[in-house]
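Missing here: one protein chain of the complex. Every other protein chain is in place.
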Amino acid sequence: MLVTGHKMDNTINTSRLERFLDSDIWHSFKQNPVAIVAFVVTVVMLLGAGFAPWLAPHDPFDMVAIDIMDSSLPPMWMVDGDPRFMLGTDDQGRDILSTIMYGSRISLIVGFSAVIFSMVVGITLGLVSGYVGGKTDAFIMRVADIQLSFPSILIALLIDGVARGIFPSNLHEELSIYVLIFAIGISGWVQYARTVRGSTLVEKNKEYVQAARVIGIRPGTILRRHVLPNVMGPVMVIATIHLAVAVITEATLSFLGVGVSPTTPSLGTLIRIGNEYLFSGEWWITIFPGAALLILVLAVNLLGDWLRDALNPKLR
Amino acid sequence: MVSFLFKRLLQSIVVMATVAFIAFSMFKFVGDPINNMVGQDTSQQERDELREKLGLNDPFLVQFGRFSLNAATGNFGYSYKFQVPVSEMIFERMPATLELAFVSAIIALAFGIPLGVYTALRREGFISKMIMSLSLVGVSLPTFLIGILLILLFGVVLRWLPTFGRGEVVEIGAWTTGFLTTSGLKSLILPSITLALFQLTLIMRLVRSEMLEVLRTDFVKFARARGLPNRSVHFKHALKNTLVPVITITGLQLGSLIAFAIITESVFQWPGMGLMFVQAIADVDIPIMAAYLMLIAFFFVIINMIVDILYYAVDPRLRASDGS
Partner (left out) sequence: MDLLNINGLEIEFPSRHGTVKAVKGVSLTVQPGEVLGVVGESGAGKSTIGNAVIGLLEAPGRVSGGEIFLNGEQINNLSDEGIRKIRGRRIGMIFQDPLTSLDPLQTIEQQLVETIELHLKLGAAKSFERAVDLLRQVGIPDPENRIKHYPHQFSGGMRQRVVIALALCAEPEVIIADEPTTALDVSIQAQILELMRRLCKDKQVGMLIITHDMGVIAEITDRVAVMYRGDLVEEGTTAKILGDPDHPYTKSLISAVPRPDVRLHRFPMVDYIEKEEDRKKTMDISTHWLGQARDFDAVEGPLVSVENLVMKFVAKEALLKRNRKFFTAVDGISFDIKQGEVFGLVGESGSGKSTVARMICGLYTPASGAVNFGDTDLTKIKSEKEMDYYRRQMQMIFQDPFSSLNGRMKVMDIVAEPIRFHKLASSNAEVESIVLDLLEHVGLGRQAALRFPHEFSGGQRQRISIARALATRPRFLICDEPTSALDVSIQAQILNLLKDLQEELGLTMLFISHDLPVIRQMCDRVGVMRAGKLEEVSETEALFTNPTATYTQELLALMPRLDTLSHEGLEVEGA
């Protein structure tokens, strides 16, 4: 009833960019100041973390440059503040702002890697489960159900514990970041698998898939060429929100002391270290990394929230 | 109804068996239990004898069967580190965790559901939008950070509330409770809010989105077209239909409270099972890890059964398909 094919008479050769600029997604983005701010904040934090070695005012891991005399300085606007250290220093004299930038780097590397790992496992199993059906489907979904009954943090903790038991402690230190990625990633695949399976069940009964089958296209190609592109919408929403969850999980594990090794601290590790000084009044050591974590996660969550609404206009 | 329950029971047994298998595998393949039980200077012969005595040379399935039987009777062996029965350690700490989870569940439900309904009905309202924005902050705040902030505010700055431990507890038989003393109740406040906040926001957002979904259905439109007042449309028709999906997910969420207590207990040094579990992980104390895993699975299975029965009570479509 609304305007269909409103631009049918315009130029026929629409490029991908033009299509994007005309899409509802872009339009809803332009009109949503919250989404724009969240996007800008996310990009700034990604850049700050990604280019930390070049952008950070100090190198917190360069033992030579650290002066113990600078330890436990408050932020620069406070009475004892030092303009060299905008957000103050920790007990060893490391610049808080720099440790936050380096810490976010670790947090984000773990977060992104875990999300990609979950996505690959989840999408593959979801597609197979939904398309093949029968016993394969039942098996995969039972496993998913059982795993779902345990919160991801518990699974990640268990995997970490098991890894400690298997690897000798020096090796574990070295591998800790990979163990962490695996632990967080494996605890997240279920959501992707369930969503993709659900969409696949819907898509495979749609007539365009049946038309492809009537032509003779083989299942692998159908899944790749026809089903996958059509189920990616919800997957992107989950991935965005999952990135937030993964960063939180990493921080939580590091806070509990079972995450990355303390020599390469992530945001969670920084908060844990700072927490010990909370009662002695040196609040900035823990609050600033905490704020950085909150801002990052909140921005990503806001983006995910907006993306979900934009892809599902009826929910608004 | 009977066949339905039977089927669920069967599924629960499969779940428990799977989890038991994972727990057993940890025993079997992670570290050497003998090394963890004897001192450095024990001779190889003594070790071998112990190995034989403990049945560690039996076939895999026999060992698994013995493990499962023991687990079913609550016997998980001795903690590697403390050399006391794991079951004793768990029962000693269970009341702390359960009381914490119970209070948090009440908070999460009592605020989550009404707020969800409110934000769905007044979708465009200013307060609703505020609540929704705040809830996103709630989802974005890691539990441990909430705990730290609460400690900073109420413990360090205002000095109103205790920030660690359970306070004074009263023993009632085997159970220790913090509900009966002022210091016990005071100690509960910060941890239970910390634990509840994340679940609260989740439940609220879930109720809201389900409610919005129901409000778009044809039968709601038809109810309006019959002139039914908003009160009836919203609470008699929409809310009841909202609860059907909400029950399932809420049930699971509340189940996970017990596991999420791990973080809260660490922040507040709450002497519960979660704190014990975190310490066990750092020490690779496999018996405790295995027992905790099985216990969480057991709670999950119980909660799932309750959810299924509730589901059955609410939705007539399930009852009918069973009868005919």
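Structural remarks
For clarity, chains are labelled A and B in written order, and residue numbers in each chain start from 1.
One rule holds in what follows: a residue touches a chain if its C-beta (ideal position, glycine included) is under 8 Å from a C-beta of that chain, and two chains touch if they have at least 3 such contacts.
Keep in mind the model is a prediction, meaning the values are calculated, not measured.
Interface note: of B:94, B:137 or B:314, the residue touching the hidden chain in the full complex is B:314. Among B:41, B:171 or B:218, the one in contact with the hidden chain is B:218.
From the options B:12, B:241 or B:264, the residue with contact to the unseen chain in the full assembly is B:241.
Contact residues of chain A toward the unshown chain are 1-8, 12-14, 19, 27, 206-208, 210-218, 226, 229-230. The chain not shown here touches chain B at positions 217-219, 221-229, 232, 236-237, 240-241, 244, 314-317, 320.
Quick note on the criterion: only the chains that are shown with their structure count from here on.
Once the centre of each chain is set as its mean CA position, chain A and chain B turn out to be 24 Å apart.
Contacts from chain B toward chain A in the complex involve residues 14-15, 18-19, 26, 29-31, 136-137, 139-145, 148-149, 151-152, 156, 209, 212, 216, 252, 255-256, 259-260, 262-263, 266, 277-278, 280-282, 284, 286, 289, 293, 296-297, 300-301, 304. Every residue of chain A that touches chain B in the complex is listed here, in rising order: 142, 145-146, 148-151, 153-154, 157-158, 160-162, 164-166, 244, 248, 251-252, 255-258, 268, 271, 275, 278-279, 283, 286-287, 290, 293-294, 297-298, 301-302, 305, 314-315.
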